[in-house]
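Only one protein chain is missing from this complex, and each of the others stays in its spot.
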Amino acid sequence: MKYSALSLLTNAFSGHKKWPLQWPDATPKKSYDVIIVGGGGHGLGAAYYLARKHGITNVAVIEKGWLGGGNTGRNTTIIRSNYLYDESARIYDHAVDLWDGLSQEINYNVMFSKRGVLMLAHSVHDVQSFQRHIHANRLNGVDNNWLSAEEAKAFCPPLNISKDARYPILGAALQQRAGTARHDSVAWGYARAAAALGVDIIQNCAVTGIKRGANGAVEGVETERGFIGAKKIGVSAAGNSSVLMEMAGLRFPLESYPLQALVSEPVKPVMPCVVMSNSVHAYISQSDKGELVIGAGTDQYVSYSQRGALHIIEETLASICEIFPLFKRMRMLRSWGGVVDVTPDRSPILGKTPVPGLFVNCGWGTGGFKATPGAADLLAHTIAKDQPHPINAPYNLERFTGGRLIDEAAAAAVAH
Amino acid sequence: MTLHRKPEYGRVNRGKPINFSFDGKIYSAFDGDSLASALLAHGVHLVGRSFKYHRPRGFVAAGPEEPNALVTFDRGPGRVTPNVRATTLEVFDGLVAHSQNNWPSLTFDMGAVNDLFYMLFPAGFYNKTFMWPKSFWDRVYEPAIRKMAGLGPAPIDEDADIYASQYMHCETLIVGAGPAGIAAALAASEKPGRVILVDEQYEFGGSLLSTPNMVINDIPAWQWLEDSLAILKARENVTLLTRTTVIGYYHENFLGAVERITDHEKDLSSHKPRERLYKIRAGEVVLATGAIERPLVFQSNDRPGVMLASAAHTYLNRYGVVVGEKIALFTCHDSAYEVIFDLADAGISIAGVIDVRDQVSETIIAAAKARNIEILTGTIVSGTSGKFRVSSLRASKIEDGKITSTWEIACDCLLMCGGWTPSIHLFSHSKGSLKWREDLGAYIPDNPNENVISVGACNGTFGLRKIMTEGAGGSTEYQVNAGAFGSGIIPATFPTEGDPAKVKAFVDFQNDVTEKDINLAVREGLKSIEHVKRYTTTGMATDQGKTSNLNALQIAAKAVYKPVQQVGLTTFRPPYTPTTFGALVGGKDGHSFHVIRKTPMDGWAEDHGAVFEPVALWRRARYFPRDGEDMLAAVNRECLTTRCSLGIFDASTLGKVEVIGPDAAEFMNRMYTNPWLKLKPGSCRYGLMLGEDGYIMDDGVIGRLAENHFHVTTTTGGAPRVFRMMEDYRQTEWPELDVWLTSTTEQWAVIALNGPNARKLIEPFVEGIDLSEEKFPHMAVREGRICGVETRLFRVSFSGELGFEINVPAHYGRALWETLFIAGQKYDITPYGTETMHVLRAEKGFIIVGQDTDGTVTPMDVGMSWAIGKKKKDFVGKRSLSRPDIMAEGRKQLVGLLTDDPNIVLEEGAQLIANPEQSIPMDMIGHVTSSYWSATLNRSIALAMVKNGHALTESNVYIPMPGKIYKAQVSKCVFYDPNGERLNVI
Partner (left out) sequence: MLLIKCPYCQEDRPEIEFSYSGEAHIARPLNPDDLSDEEWAEYLFIRSNRRGLHHERWLHAHGCARFFNALRDTVSDKFELTYKMGEPKAQVKK
């Protein structure tokens, strides 16, 4: 059933009793052409694009818990693409291109809201670094503009641009076509669209092993519900990528860290855009429901516990209140933790692995949500063609041997 | 004065009448009232509008679980708090509160039109529409949705209050001072360890405050409470914290708690913090957090006047407030009978008891009969009527799961009791496992993950005697007169009269989630409880589902025909109740947010009009404007004066490390790219440090003071990380090296003097060092005295001029600076800041790590192969330099740039292209890293990282800027005095 205002009206008259399943709970078949491990936005999206763009519909998405229960449902939903390096700008801008129009394409409102992302500069060094981004983005055709402190304040009125602030705001980079989307809807929308094209969606089915044949190539996955065969397996299981790679006998350059986020109680509209500050370590937006959505930093140690720590929340809110003293009387409603896997250069690994038939999409660190449609599309492409798309070709595993790292964070290094 | 108070009931202080205002109207109250009890005393039930449908809402509860009665607490500018639960807001004289989420008024709210079109807003409706036309989402739909959403008002003014935080430690932390918690505290405090007893309410007692008729060990409950608290207060090892909510339970018995200090105080002139965050580390935690009564889910259960039975009990016994004149009860559990009997005994007319169960106990029947109360068994409430207050209910007889007859019963208040939900929030935060108790229809704690026990109702233990005995840990056997809790059933859902699709039976009151929303989610395949929660938003309102979660869970379980345990449980997430950002910031804001590091000469710079810039945690003087100069004019003057005569610069922020020991040289040899073994004592060398990945991490001048002793300097921002890395290698990789490291960054003040007159200036002040060119050449270091103070004197130059860096103990820094500055007047000495320092070094082509390099740059990239000890077998980062992509062609290399138009100063960060005839996306070959106006050269200069740049000398590159393209020629990096002759001032 196509979703529309009309279908909503029609169903209202029949008491909403006729809405079909958004996706059926599939019983695993003996084998598939492709198995995607991980039912988050990235994995479900990959299954959708395999079916939609490459005609591969004999696909299963296997999820150990519930769809979107990992980082898809735990992040602060920021979407942007104003990255420095050509490789990064390309992959994230590809994602933003797909975000724009995704609701219509999959007939599911994911609420992609181009409300703009402001990145604050607090020092001369920040200004230089942001200018480098802005100039590179401009020549790459990526939207990103410099605002003075006053212009930033006009764009985002609650900002404190006092010169006396501990970290005064010297200006900001604005990407206008960046913004937010509704995280759960992305998982559900892709699931529904993929299922409609014939993809099997299997929840509550943890993968316990990856089976390889005599020639080393994958043959399928062992799961809680038995063996499921496939010649191609795509792993898209943020936070747990190392564990899954180890099942195939691979050791990866990844570490998993806890990442926290929080929301305030809902209030009437006050934050018109997303604001990020790398120097002060905080990011914030306001959801359509009225909650301030605030991101905290990663904790320092490797962990799979999804358990938060109070001192991280204290630091994060101190940062937020430094930039937005106005919000000091707001109240934290809920905080939670996710697990992100981080590579040495904090850029993802998206492509083939040394194991034939095994493909991976991991290492997005804290930036995975914004890449969702892009990563999904590129993973699908790589699986379907058995070779990476030019956009994700640089995001290979070999870069760690050769030294061609894509290190956005290093590029913003502070010294002198 | 008021109609709804019982004179002989309650704990409010009738000797202290006060007034408050709600929605502009003045009401009377007593000290000790909550806003809820005070309004109910005036018969005010309508206090708010719901989130989605803007339905009129009243009080459901009497405590922090309240989903409906949210108000804006208004203490004037900077002190407006939205979404405050009226049930926990203590009234003081002059309190002002407003209702929220309504326009133009609470009784006439335009938003209520949503309620008429409720069929268009089922769960997840926004996923299914607002997609066409595409551009309307940002411009039309979303702004409209945002305006509708949001509950309370957004802040307008900066918070006028202050906050505080502190750590606490104890052997036993007891959370909740109800009967179980007090019993636990009495038992725990007999032992020597520190005990902290915390309760969120303003007085201790928990449920005892609502049950004065109880008799504990032959003492009336309130007397027992008073006696027990007196005992606890008298014990030195006990800390009692009221108005303190434990918000979260973190690793290793670390809990956060927030105390509300001034929200209940009329007078704010004492400048006390508004709230205080306690960070408590406890040896053992005793959770005595009680249980929350559960609403029943039936048609129009959200009408003002419909409330939890336990709430009516509290309003009567604690506040002396009667919630209605003709009260009915709808229950599935014995516990509510105690409430209705208490109300009847208070002389209130009881409209009847509707009990969904077919049978109730003889004891209850007898007690009801004695009070002339009619009990209708096997009956449900299938609806209510009334505009802003319930005026009647519809009772329906149930047979075989179907309604067989229905009739109206008039009432002005309907109590409900759907059983009890143990408050396991904190136990769940601590990652303890839970188990399902079928008889309670609830989860209770199972295996703990921390050193914690749960006692009383939060552990699924009910009945006062059992609760208290469990609280005491078995050490005391309590006797009580009554308080048999009884039992009940958990019906989850009820049959309805008409079309279930038209029934609005609320599960989550605040978010307007109904039973049919949950069924819709399940029907659409969103069956996991997390999906149900996220799709319907049940349990996601500001009450975080305290009253609704288990109802939602059981409805979902019923809909998928599975036992509840298989549907799961949504995770409890801190905080327990919404927590003020300010309390969590706890005073670490403004200039306490991050320390500002200042050098010994900072005050002098401030006195002399310096403009500062932040560099890492430091603030550094950027330039010293005179007579209205702008930055460019000041920097031009500072540069020229320094080159022509003399400049003085505060270099104290540079990191400093003492490296001492027999293996000091070997250690340096391994840490830095350069060779150190043969460097003569008394000499300096520029040191380059790489990460193990081969990229430049830090640099600085390093002096060898003695065979076993190096004075290392680092960049300002890099100091902590360099020291840490050095310690890491020293301790863990090379423990065999006999060498010690000490960070001395703040022990030394460093004054850099540059310019041809530098030596002349210091000569008269220096003792014990021969400053002549022969005895003290460039790149030498000596120890001696200056102005009588011990000094390490470096002859180094980051400007290309004759230069000295004078290290003196930090507390002599300013005095020496002032002495030199006064003496330097005859040379027209100028103080200069970081900006001039940058220009002078750029004219000489010296890099700044972090500006010209960015963490992806090798020594070869910046033309510093010379800094690598060629004969060295190993040093940190060496192996990485021979990786294929590091050796490959086409890496970016550091070059100079000279614009064709010498007046154009390029923007730092501007991108370079080789061929100007191209369109976007362009092929960028590099970027400008440093760019300045050089007053000395009377033209602009720039440094840039350019692909294969070393081979491009004298070729042209282009810099496309908005609307124009600049042209520049690649040059060597050294723009001024390429042969370094200016260092040789005799």
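Order as written gives the chain letters A and B; numbering starts at 1 within each chain.
FYI, a residue touches a chain if its C-beta (ideal position, glycine included) is under 8 Å from a C-beta of that chain, and two chains touch if they have at least 3 such contacts.
Note that the structure is predicted; figures quoted are calculated from it, not measured.
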Can you list the shown chains that the omitted chain is in contact with? A, B
Looking at the whole complex, which of B:235, B:281, B:608 or B:939 touches the chain that is not displayed? B:281
Touching the hidden chain in the complete assembly: which of A:142, A:310 or A:350 does that? A:310
From A:240, A:264 or A:335, the answer for touching the chain not displayed is A:240
Give the residue, chosen from B:135, B:269, B:372 or B:732, that touches the chain omitted from the document. B:732
The missing chain sits against subunit B at residues 250-252, 254, 279, 281, 431, 449, 692-693, 724, 727-729, 731-733, 735, 873-874, 878-880, 882-884
On subunit A, what residues meet the omitted chain? 240, 242-243, 251-256, 300-305, 307, 309-311, 341, 343-344, 400-402
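The rule is short, and it goes like this: only the chains that are shown with their structure count from here on.
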Geometric centre distance via CA averages, subunit B-subunit A, whole Å: 22
How about subunit B: which of its residues touch subunit A in the complex? 51, 78-83, 119-120, 122, 125-132, 134, 137-138, 142, 145-147, 149-159, 161, 163, 165, 248, 250-251, 254, 256, 277, 279, 431, 499-502, 516, 520, 523-528, 530-531, 534-535, 537, 540, 542, 544, 571, 573-575, 578-582, 584-586, 588-591, 593-594, 596, 613-616, 622, 693-695, 698, 715-718, 848-851, 853-856, 880, 883-886, 907-911, 913, 920-922, 924, 927, 960-962
Please name which positions on subunit A make contact with subunit B in the complex. 3-5, 7-9, 11-17, 19-25, 65-69, 73, 86, 101, 103-104, 107-109, 111-115, 122-125, 128-136, 138-141, 166-168, 182, 184-185, 188-189, 203-204, 264-270, 286, 288-290, 305, 307-310, 313-314, 317-322, 325-336, 344, 399, 401-405, 407, 409-416
